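Just one protein chain is left out here, and the rest sit where they should.
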Amino acid sequence: MPFLRNHLRNNPLSFLVLALPLAILARFLQWGPVWIFVLSAVGLIPMAGYIGKATEVLSVYTGPRIGGLLNATLGNAAELIITLVAIRAGLLDLVKASITGSIIGNLLLVMGMAMLVGGVKNGFQTFDRRHASNNSVLLILAILALVIPSVFSGSIGDDGSPGVESLSLGVAVVMMALYGLGILFAVKSARSPIATETIVEAHHKPGMSLLQSILLLAVATLGVVFLSELLVGEVEHVTENLGLSEFFLGIILVPIIGNVAEHLVAVQVAHRNHMELSVEIAISSSLQIALFVAPLLVFLSLAMGNPLTLIFNPFELIALGAGVIISALVSLDGESNWLEGAALMAVYLILGLSFFLLPG
Amino acid sequence: MPFLRNHLRNNPLSFLVLALPLAILARFLQWGPVWIFVLSAVGLIPMAGYIGKATEVLSVYTGPRIGGLLNATLGNAAELIITLVAIRAGLLDLVKASITGSIIGNLLLVMGMAMLVGGVKNGFQTFDRRHASNNSVLLILAILALVIPSVFSGSIGDDGSPGVESLSLGVAVVMMALYGLGILFAVKSARSPIATETIVEAHHKPGMSLLQSILLLAVATLGVVFLSELLVGEVEHVTENLGLSEFFLGIILVPIIGNVAEHLVAVQVAHRNHMELSVEIAISSSLQIALFVAPLLVFLSLAMGNPLTLIFNPFELIALGAGVIISALVSLDGESNWLEGAALMAVYLILGLSFFLLPG
Partner (left out) sequence: MPFLRNHLRNNPLSFLVLALPLAILARFLQWGPVWIFVLSAVGLIPMAGYIGKATEVLSVYTGPRIGGLLNATLGNAAELIITLVAIRAGLLDLVKASITGSIIGNLLLVMGMAMLVGGVKNGFQTFDRRHASNNSVLLILAILALVIPSVFSGSIGDDGSPGVESLSLGVAVVMMALYGLGILFAVKSARSPIATETIVEAHHKPGMSLLQSILLLAVATLGVVFLSELLVGEVEHVTENLGLSEFFLGIILVPIIGNVAEHLVAVQVAHRNHMELSVEIAISSSLQIALFVAPLLVFLSLAMGNPLTLIFNPFELIALGAGVIISALVSLDGESNWLEGAALMAVYLILGLSFFLLPG
């Protein structure tokens, strides 16, 4: 099995797949909720990575246009599945928190670590300010739109009014339309703010056939569904046993689990001194969350009878606001160094500490 | 009447002048408040446009210096008149909302539509980041100054204290002084952040004599005064009949009415690939509102015995905050495309939806 051996050497994360059978074992042998939770969380990491990898390979075969669409749609498939399972289980706070958490995780943790690692290796790293700027303008507008209903409903002091629900739906429709326009833009223009096809060109000589990649996508998706069920099923016990809030799990843990593979790519790319691509991965991923995953969750949750409103708590709003400011900074800067990376991670650390010490 | 025919061909908005006699008819034949309101609103659009046109022609005859001063002073004359009539009628909420509405209308709707139309026609449009930046720095500082009293008074939870009134007046004095300095700057420097003389140079071979332009200015001003009286007189009935809030009329309708002509110019200019001028029109107009119209309203309202304080509600503050962020983005970007324009309009749409669904 030379493919497997090669694969394992290039993708050390794949060893984590072993967590999947262990999680099943934990379930049947009743090792307790914490073990099941931790093992299924660990198992999700490589599965999310496989979905990403399969998508990339697929997009090589489909050509850049449909490939861009695939990337834009499946780029956060793992998080989408986890959150859908969580919606069915009624964990709406966890779901909303994970939307925010994914965005700030990408902008602060991923970008910060990339700048830190890249800066230590390569010193000052420069990138084309203008391109980064285009993407981050869109991101800021998207986050602004995402945040408006919360701030308004907060200012009238009433979360459950019918106006707030209609507004949430309206925002979701507008976001989705903007996402559609973004896809159209991606198809028409070589430069796409929503899908980063460049990842494929820069990193991949497809080691798989078309069929293999479709198979991998299907298996990985099933794996994510299965492990999400295990994970979500234990959330309540875990919050009780470990004293963590559902909010904390949503805003810190779920986004990390769903994005470890992506994080690694961004950091590796920065290490190889392609800071621009690294920044693009972080911003594109955030953009997909805001413009596609969030509104999709609103629609699907409504269909599932557990309507999710786009009303975030003040903690989430502040975190998103910080994300806005930081992505603006990145685009106006055009240069990064390890101290900047450390500062980004420091902000993430302080946010995380706040979430931990002061649950909403 | 070749002048008239030519005029109508080049200025399709002029047909809307017919709304003026219809509005009078509606009043005398008692067609009901909604008809009077709508017709006088429609009639105001070309009148506001004529004031702008007459000012431009005048400024050609007076030379760039006094012309710049004229543009800076009369650029928002229509809105100023409408709001003064509204102050006399005691509609202070509508007046304050229209200050905010004019600023975000210019920054989101006008600039968004210009980028959308310009981008669809011309692809990526670039403009001198540095010049745009100068203007938007001033705008951001102006909005910041405008917003400070509200946030402070909000944080001490008391809107009617004498401190709040003094602060409002103090802010108005400082803003007006800054406006005076801006005029001085415009007179001394070729590049003026407050008045966009370039519009004149770029678009106008004066088709009128000096006398004609003064006459047009006088007639159009009278028209605006008359129609404003009609419009404001029906506000109360309209809010009752249509279920729209005074706040919504102020923040969405009044600014659109007073600026349609300006909007058109900005969009046409973008279509001709002069994105820089288009951005300048939107930012200069906002700057005039913040530095000149708003403090002037404070002074005049005091003189009229209906003192207006510069205390905005949270809805307005958020909208202005979004305006700040967006004008900063524009200046740091130096490049626009249709997707960015669509995103700006999406934010305006979501704000409008919020104002509609969640009246303060």
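A few points about this structure:
By written order: A and B. Residues from 1 in each chain.
Operating definition for what follows: a contact is a pair of C-beta atoms (placed from the backbone, for glycine too) under 8 Å apart; a residue touches a chain by one contact, two chains touch by 3 or more.
Computed from a predicted model, the values in this text were never measured in an experiment.
When you scan B:178, B:297 or B:318 for touch with the missing chain, the hit is B:178. Only one of B:20, B:164, B:322 or B:343 touches the chain withheld from this view, namely B:164.
Contact with the chain that does not appear here is found for just one residue of A:93, A:262 or A:340, A:340. Screening A:25, A:242 or A:329 for touch with the missing chain picks out A:329. Taking the complete complex into account, residues 313-315, 318, 322, 325-326, 328-329, 332-335, 337-340, 342-344, 346-347, 349-351, 353-354, 357-358, 360 of chain A touch the chain not shown.
On the side of chain B, touch with the chain left out of the figure occurs at residues 130, 133-134, 137-138, 140-142, 144-145, 148-149, 151-156, 161, 163-164, 166-167, 170-171, 174-175, 177-178, 181-182, 185, 189, 193, 324, 328, 331-332.
Keep this in mind: only the chains that are shown with their structure count from here on.
Centre-to-centre, using mean CA coordinates, chain A is 40 Å away from chain B.
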